[in-house]
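This is the structure, below, for whatever I ask next.
Note that this complex is displayed minus one protein chain, with the remaining chains in position.
Naming follows writing order (A, B and C), and every chain is counted from residue 1.
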Amino acid sequence: MLVILKPDATAEDLERVLGRIESLGGAAEVHRPRQILLAVRGADINPQTLVAMSGVETVQPSAPGYWLASRRAHPEDTVVRVRGRSVGGDHPPVLIAGPCAVETEDQLMRSAEAALEAGAQMLRGGAYKPRTSPYSFQGLGEEGLAMLARVRERLGVPIVTEMRDAATLELFQQYDMDVIQIGARNMQNYEILRRAGKAGRPVLLKRGPATSVEEWLMAAEYVLLAGNPDVILCERGVLPPASVATRYQLDIAAIPIVRRLSHLPVIADPSHAAGARDLVVPLAQAAIAAGAQGLLVEVHAEPCQALCDGRQALEPGQARALMENLRRHGYVPEPAPAASGLVGARVIDWRPS
Amino acid sequence: MLVILKPDATAEDLERVLGRIESLGGAAEVHRPRQILLAVRGADINPQTLVAMSGVETVQPSAPGYWLASRRAHPEDTVVRVRGRSVGGDHPPVLIAGPCAVETEDQLMRSAEAALEAGAQMLRGGAYKPRTSPYSFQGLGEEGLAMLARVRERLGVPIVTEMRDAATLELFQQYDMDVIQIGARNMQNYEILRRAGKAGRPVLLKRGPATSVEEWLMAAEYVLLAGNPDVILCERGVLPPASVATRYQLDIAAIPIVRRLSHLPVIADPSHAAGARDLVVPLAQAAIAAGAQGLLVEVHAEPCQALCDGRQALEPGQARALMENLRRHGYVPEPAPAASGLVGARVIDWRPS
Amino acid sequence: MLVILKPDATAEDLERVLGRIESLGGAAEVHRPRQILLAVRGADINPQTLVAMSGVETVQPSAPGYWLASRRAHPEDTVVRVRGRSVGGDHPPVLIAGPCAVETEDQLMRSAEAALEAGAQMLRGGAYKPRTSPYSFQGLGEEGLAMLARVRERLGVPIVTEMRDAATLELFQQYDMDVIQIGARNMQNYEILRRAGKAGRPVLLKRGPATSVEEWLMAAEYVLLAGNPDVILCERGVLPPASVATRYQLDIAAIPIVRRLSHLPVIADPSHAAGARDLVVPLAQAAIAAGAQGLLVEVHAEPCQALCDGRQALEPGQARALMENLRRHGYVPEPAPAASGLVGARVIDWRPS
Partner (left out) sequence: MLVILKPDATAEDLERVLGRIESLGGAAEVHRPRQILLAVRGADINPQTLVAMSGVETVQPSAPGYWLASRRAHPEDTVVRVRGRSVGGDHPPVLIAGPCAVETEDQLMRSAEAALEAGAQMLRGGAYKPRTSPYSFQGLGEEGLAMLARVRERLGVPIVTEMRDAATLELFQQYDMDVIQIGARNMQNYEILRRAGKAGRPVLLKRGPATSVEEWLMAAEYVLLAGNPDVILCERGVLPPASVATRYQLDIAAIPIVRRLSHLPVIADPSHAAGARDLVVPLAQAAIAAGAQGLLVEVHAEPCQALCDGRQALEPGQARALMENLRRHGYVPEPAPAASGLVGARVIDWRPS
């Protein structure tokens, strides 16, 4: 059971509610994301005995495991703003594109230009790569963060990059990475979730391949509860049955389901879901048609040279064709004449302090 | 190994090829869908020794288990024509809609009108229902076929209806059902597939929930090999992992994959994939955006009264909204002013003899 | 809702119950497997109004879709007897072994001898093979049934063989095949289930790879309801996730679950579950340890020559080692000295008329 106190509840209100819970044989853990939340355990307490108390806003008797992430707690769509770009609500779908991994400054720069030419609003690229084998390329680490920061400076595009290890958060803050991505394997890495809740910047949270939508929202709750309201959810495919041809299987229905259950923006990553370049474009279109509020897509200047996941990276021409198609079907607006292409993207658009 | 003879191969050509195969220690089974196909077994024969023989068109050394269904055999898209409607190729997506089961003539008539008003070009409805439990409603049987025939007469709309048992084919022919549907549970019922190959009318073949795209195309091959070239494939969702919320999981990527591997038209059934009304519309849009050439959707005049699968049937207003949305995004053309709505649909458009 | 009448319910009892259901706005379908069962639909009838009526034994308000297959209907284990062999109850696990397909009489005879030497009590072998591709070997058909009958005559071993098409039942009866197997792809082929219910001999019903235990029991209910009480259930693996290495995945937990829900005997087919010879033995042992009442195992005199599924067939020595291991762990009794091996198996043990 969750007890949510009013924003103006007093210390006395809290004390009285805690006292009542204790007197009924229960115990409560106090959380203070903004308002006070009490997670009550250890007794069958009738919600009616608490809901009428001074300072209590509402009681969730059979909490689904998340509250801050739910639409009941926050009926309007959350819009996450990143250096002037907006993700969520009624904003047109955002394209986040770039290479899987940062390999060299030249590769990053050329891939970023290709992404921006296609219409990307943010650049993705990994400096710390979670790799199944310890013998695979693990990313450039801090050097990669530095390259991302320099490319941002030159192109004026915000950066989305993955934090693989909780211990590296300070580096991400030092290089002022704009959005911290939490990968699918780390969706239930609670140490990372809690740290991301203190990161002071938006978090892009991928869904784990074996988890339900509810479990995903509970993972987001860890971040929200630690004080960070800016979570972007990213569906990237679930574990498929052996009879399905793709590497993962995009759970298209999860998009409208999340939008009903939660106010957080939800985007899709068709690259990891497909695992094959030629399927990325149809999956991307399907995700947008089903209501996704953005796309996270791998684009590489020379996919066949990529050190990581080259098979699924779009070639620059494919990225442009994807956006062209989304425009033709009215999902993405035509760019204003003066601001089109790379020129527009170079306009530096600083994040408000 | 498959050996495909030329359309004008002679009896002597066939005899010589069979002789060569035998002399090399193999055996061949002869199929005659149109051209002659030889399925060769029992020896490692070098394809080069056969490909140069008189009358041989091509040899498929490691046949994937289907040939007639493959794009290599038939590079152009197949367009299936049903009483003037066209499914496949570059034709706009076709909407096949109607109730899960035929229950009464009134229910069928009202649901058909709702479907046509929304823009449906064909009517679906089951007279023989495959039901998990023997105690569930099994369909009206022959009486249902008669009702479907009468509604077709009144509304001029072609009928798509499921054949559950191979033994009932003659009834489907007697009532001149326009398209014979083979359900997901029967996708590998070879007795039904072979009979459908002799049915003299198009077949709509659903994908089984545990089967791969290749296995599905091999099932289609049974129909094609028996002489029926008019197969419409229908993706209706695969078995999901326990972590996914929908009844089945629409395999969106299968749509572009099938279109690459095969020339047969492919449509999607979002109703069975979703199992819940509110998810049908986003899944339908996603399927079309990914390249589906039509939709098979359950629409019921009064879903909450349905004897079968009412939870997933669209209400009439939802069906109209679905088509409206597809038109707004340019997937389906605006109806010509004079031919819009039910009036246009009533124009009887007989199937060419 | 199911209403079960007493064995001695009179025609008047039935009429009165039907009248009451009708007067309450419902309709009932009458089934007469042995006792009378009424499947009631179309109204919310309070079970209490029926349970007290004369002739009513019990009412199942929210029937799970099966009754005759349930342990509530039949608390004791069913033991299926086949020419003196017993499957189910507290009988030691039965071994049914033999080649995937009947290929030649010599291959069948030698594989049968290998199976019997290992300790098999019944011989398996397919004359009608359900094959994914129409170009694969489809089995010898009637000739295969004749070979099976002749091998039975020589070795005195009962035969288990698959019926792929409902239309062939009479041939199975003519050659007096002892147990009719219904394959996984046909588990929801209702035409076959209904015919098998009239076959006059035991039915071995495999679980479909995408179905739940409940759906499997409902499939068995079709057979039982048509009048055949002798159903042996066979778990053969479910559709695995892409991350699992085996062809299918043996659902070990389904074995104790079925034994709790149903009185029917349940055996396991580790050959199809594994898809690889070396995994058959550990899976077979696991199935027995979990409570399986028998095994269906592919054994081939020369697996590498098999026309079908040779990769998963045990070599004769592996089959002997499997049984030796089951004896060592006390799951299968040591053979009586005089009756061991092939000699004992040759003792012809006719099925009681």
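Methods note: a residue touches a chain if its C-beta (ideal position, glycine included) is under 8 Å from a C-beta of that chain, and two chains touch if they have at least 3 such contacts.
Note that the coordinates shown come from a computational prediction; the quantities given were computed from them, not determined experimentally.
Student: Determine which one of C:V94, C:L169 or C:V238 touches the chain that has been left out.
Tutor: Checking the options C:V94, C:L169 or C:V238, the one contacting the hidden chain is C:V238.
Student: Just name the one of A:P47, A:G65 or A:G310 that touches the chain not displayed here.
Tutor: Looking across A:P47, A:G65 or A:G310, the contact with the absent chain belongs to A:G65.
Student: Who touches the missing chain here, C:A118, C:A166 or C:I255?
Tutor: C:I255
Student: Just the residue numbers, please: which parts of chain B touch the chain that's not shown?
Tutor: These residues touch the chain not displayed: 239-244.
Student: Name every residue on chain C in touch with the hidden partner chain.
Tutor: 210-213, 215, 238-241, 243-246, 249-257, 260, 273-274, 278-279, 282-283, 285-291, 328-331
Student: Which positions on chain A touch the chain that was left off?
Tutor: With respect to the unshown chain, the touching residues of chain A are 2, 29, 31, 39, 41, 63, 65-67, 130-137, 164-167, 185-186, 188-191, 208-210, 215, 218-219, 221-222, 225, 239, 241, 307.
Here is the rule we use: only the chains that are shown with their structure count from here on.
Student: Could you tell me the distance, in whole angstrom, between the mean C-alpha positions of chain A and chain B?
Tutor: Here chain A and chain B have centroids separated by 39 Å.
Student: What whole-number Å value describes the gap between the mean CA coordinates of chain B and chain C?
Tutor: Each chain reduced to its C-alpha mean, chain B and chain C end up 32 Å apart.
Student: How far is the middle of chain A from the middle of chain C, if each middle is the mean of its Cα atoms, in Å?
Tutor: Going by mean C-alpha positions, chain A sits 50 Å from chain C.
Student: By residue number and range, which residues of chain A touch two or more other chains?
Tutor: Those would be 239-241, 243-244.
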